[in-house]
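The complex appears here minus one protein chain, its other protein chains still in place.
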Amino acid sequence: MSIEAKEEFRPKIVAFCCNWCSYAGADLAGSSRLSYPADVKIIRVPCSCRVNPMFILRAFEKGADGVIICGCHPGDCHYTTGNFYARRRMTLLFSMLDFIGVESGRTRVEWVSAAEGVKFSATMNEFVEKIRSLGKNVRLEDLRCQNV
Amino acid sequence: MTAQKKQAEQIKEISGVNPLKCMKCGKCSASCPSYNEMDIKPHQFVSYVINEDIEALVHSKSLWKCLSCFACIERCPRDVKPGKLIDAARQLVVRKKGGDYLSPDEMAQLLDPEIPQQLLVSAFRRYRR
Amino acid sequence: MKYSYYPGCTLRNKAKALDDYARASALALGFELEEISEWQCCGGVYPLGSDEIATKLSSVRALNAAKEKGQDLVTLCSACHHVIKRVNDDMKNVEDIRTRANNYMALEEPYAGETTVLHFLEVLRDRVGFDRLKEKVVHPFTGKRIGAYYGCLLLRPGRILEFDNPENPRIMEDFIRAIGAEPVLYPYRNECCGGYVSLKEAELAKGMCDKIHKSASGFGADMLITACPLCMYNLNKSQTGGLPVYYFTELLARALGVCEACGNSREEDGEVTSL
Partner (left out) sequence: MQRVGVFVCHCGSNIAATVDVKKVAEMALMEPGVVHAEDYQYMCSEAGQARIQEAIREKQLTGIVVCSCSPRMHETTFRTAAQRAGLNPYMVEIANIREHCSWIHKDMEEATKKAVLLMRAAVAKVNLNTPLRPGESRVTKRALVIGGGIAGIQTALDIADAGYEVDIVEKTPSIGGRMSQLDKTFPTLDCSACILTPKMVEANAHERITIYTYSEVEKVTGFVGDFTVDIRKKARSVDMNKCTGCGVCQEKCPSKKTPSEFNRGLSTRSAIYTPFAQAIPNVPVIDREHCIKFQTGKCGVCAKVCQAGAIDYEQKDEIITQKYGAIVVATGFDMIRLDDYDEYAYSQSKDVVTSLELERIMNAAGPTKGHLERLSDGKAPKEIVFIQCVGSRCADNRGKSYCSKICCMYTAKHAMLIRDKYPDVNVTVFYIDVRTPGKNFDEFYRRAVEEYGVNYIKGQVGKVIPQPDGRLLVQGVDLIDNRQILKEADMVVLAAAIEPDPDVRKIATMLTASIDTNNFLTEAHAKLRPVESPTAGIFLSGVCQGPKDIPETVSQAGAAAVKAIGLLAKDKLLTNPCTAHSDELLCNGCSQCANVCPYGAISYEDRQVNDHGIREVRRIAVVNDALCQGCGACTVTCPSGAMDLQGFSNRQILAEVDALCR
C-alpha cells in the first residue's frame, strides 16, 4: 500500500429498481429526504425479472464496484411472479460471479416496497458501506483485448 | 462538549437506549413498584437524559430504589427501556472513585444470618464498582 | 439423559436444600444433573450496561463448558437463570459483545451462543413433561392450595428469556397441578419482591412482599412456592401474618417420595409433611 494520503474511494454502484415497488420506494426516500451516498445510481426497469444477467456482467465489465437489484417483496410482485424469477436467476449468477472473483458482497438482491423509503435508504447506505469496505473491484475484462 | 452533554452521551452509550423514541405515555411509571420511593420518576429519567440534566440524575435517590425488576422494560411500548437508563446513570456514579453506594464498613450491621449469598453479590454488583 | 448443571453460589450455601431436592428429584425422573467443573458465580444481576464484558465472562465460561460437553445447561436459581440466559442471548445476537468476550476468553473455538439454557422448570415442562411427572408422583399434595411466586427474573424480559408469558405465566401452575395440588392464580405473582434492595432498603422490600402475601392469601392460597433464594429470603422477612414459602423443588421431592434421599434437609423439614 502506498504511503501517500489515499484519495477517498468512491465506488460506482448500479441499482436496478423495479418500477412498481423499489423505484417508488426510492422516490419516497427522496421525498422524505432520507439520504444515501451519491455513489448509487438507479436504472428503472419494469420488473426485477427484466434484469438480464448480461446487464450485471456489463456493469462489472465497465468498472462498477457493486450491483444491487431491488424488487417487490415476494408475493407482492406487480406481475405476480417476476421477483421469483429474478431471485432464482440472481442466485445462480452471483455464485458464478463469486467463483470468477467478484465477491458475493458486491452483488445483492433486496426487496423494497413502495412504502419503504426508510428501508431503501438504509439498504443503500449499508450496501455502499459494504462496497467501500471491499474496495475497488477487479475489472472484468476480455483478456484477448489486453496488450500483453 | 459540556460535561453534562458528555455524561448524557455516556448514559445513552452505556444503556444503548435512544431516549428520543419516548412518546411520554408514562407506562413505565405506571408499572414501577418503587414509584413512590423515587424522587425522579422513571418516565422523567428519559426527559432528564434528553435535556442533558445529568447532575440531577446522578444525585437522585431513585438510582438506589430501582429494583431492576424489568417491568418498565417489558411493558414500554416504544422500546425505550427506562430501567436501562437508570442503570446507566447508576454506572456513571459507581464507576467513579468514591461513588459506591455500599461500603464494606456498613456491611456488618446490615448482615443477618439468613441472608443468601445472592443478595450480597447482587448488591455489590449494583451498588459498587 | 444428562444435563450440564450450574448450581450457583447460593445453592452451595444458604439454599442447599433447593439444590439437594432438585438433584434427587431429577434422578427419580430419569435425568441427571452433571455439575460443570470450576463454575464461578454469575454475579447475581445481569449487567445492563451494553459496554460491560468482564462481568459476563463467568456466564460465558459456564456456557462454553456445557457446549464442550455437548449438553444443555440447566439452572435452578432464578437469578442464575436470568443472567446466563441473557448473556447467552448476547453471545448469540450481539456481535460486539461476542467479539470482545471471545477476545478475552481466547477459546480454541469461539463461543457464539450454541448452548441451550434451560431452567429446571423448563426441563420438567419441555423434556420430562408434566403428564409424565404426574405419573411419578407418589405423595400428591391433594387439597393443598398453592400460589406460585415467579418474581421478575424468571420472566422478564420475555422476548429474551422465552420462559413463559411474562404477564400471565402458567408453568408453575401446571407444575402445581402435576404434583396434585390446586394452583391459586393471583395477580402479584409476577411482581418484584424487592430483590437486592432489601439489603439497604429493607422497608421497601417488605412493603412489596406484604402485597404479594396479601394478594395470594386473598385468593385463597395456603402457601407459596418459589425458585429463587432471594425471593425466599424477602418473602420470609415480611412474613408477619403471611404465608409459608417453599422451594418448588422441595415439594417436588416430597411428591416424588425422594426426600429422604436428600440427606441434607432444612430444620423445619417436618413442616410440609405435616401441612
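We call the chains A, B and C, going by the order they appear; numbering starts again at 1 in every chain.
FYI, a residue touches a chain if its C-beta (ideal position, glycine included) is under 8 Å from a C-beta of that chain, and two chains touch if they have at least 3 such contacts.
Please read all numbers here as calculations on a predicted model, not as lab measurements.
Chemist: Considering the complete complex, which visible chains touch the unshown chain?
Modeler: A, B, C
Chemist: Using the definition of touch stated at the top, determine which of B:6, B:21 or B:61 touches the missing chain.
Modeler: Spelled out, the listed residue whose C-beta touches the missing chain is B:21.
Chemist: Check the options A:43, A:96 or A:138 and report the residue that touches the missing chain.
Modeler: Residue touching the chain left out of view: A:43.
Chemist: List the subunit A residues touching the unshown chain?
Modeler: Residues touching the hidden chain, for subunit A, are 12, 14, 20-21, 23-24, 26-27, 29-31, 33-36, 38, 41-47, 49-55, 58-59, 62-64, 72, 75-82, 85, 89, 113-116, 121.
Chemist: In the full complex, which residues of subunit B touch the absent chain?
Modeler: Counting only subunit B, the missing chain is touched by 21, 23-32, 35-36, 41, 43, 71, 75-79.
Chemist: Could I get the residues of subunit C that touch the absent chain, sorted low to high?
Modeler: Residues of subunit C in contact with the hidden chain: 159, 165-168, 185, 187-188, 215, 218-220.
Just so we're on the same page, only the chains that are shown with their structure count from here on.
Chemist: Rounded to the nearest whole Å, what is the centre-to-centre distance of subunit A and subunit B, using the mean of the C-alpha atoms as each centre?
Modeler: Roughly 45 Å, centre to centre.
Chemist: Report, in whole Å, the distance between the mean C-alpha point of subunit A and the mean C-alpha point of subunit C.
Modeler: It comes to 50 Å between the two C-alpha centres.
Chemist: Could you tell me which residues belong to subunit C and also touch two or more other chains?
Modeler: none
Chemist: Could you say which residues in subunit B touch two or more other chains, in rising order?
Modeler: Not one residue in subunit B touches at least two other chains.
Chemist: Please give the residue numbers of subunit C that touch subunit B in the complex, ascending.
Modeler: 8-10, 13-15, 41, 43-45, 47-51, 55, 77, 79, 152, 155-158, 166-167, 191-192, 194-201, 204, 208, 228-230, 232-233, 236-237
Chemist: Mind pulling up the subunit B residues that touch subunit C in the complex?
Modeler: 13-16, 33-34, 37, 64-65, 67-71, 73-74, 83-84, 87-88, 91, 101-102, 110, 114-123, 125-127
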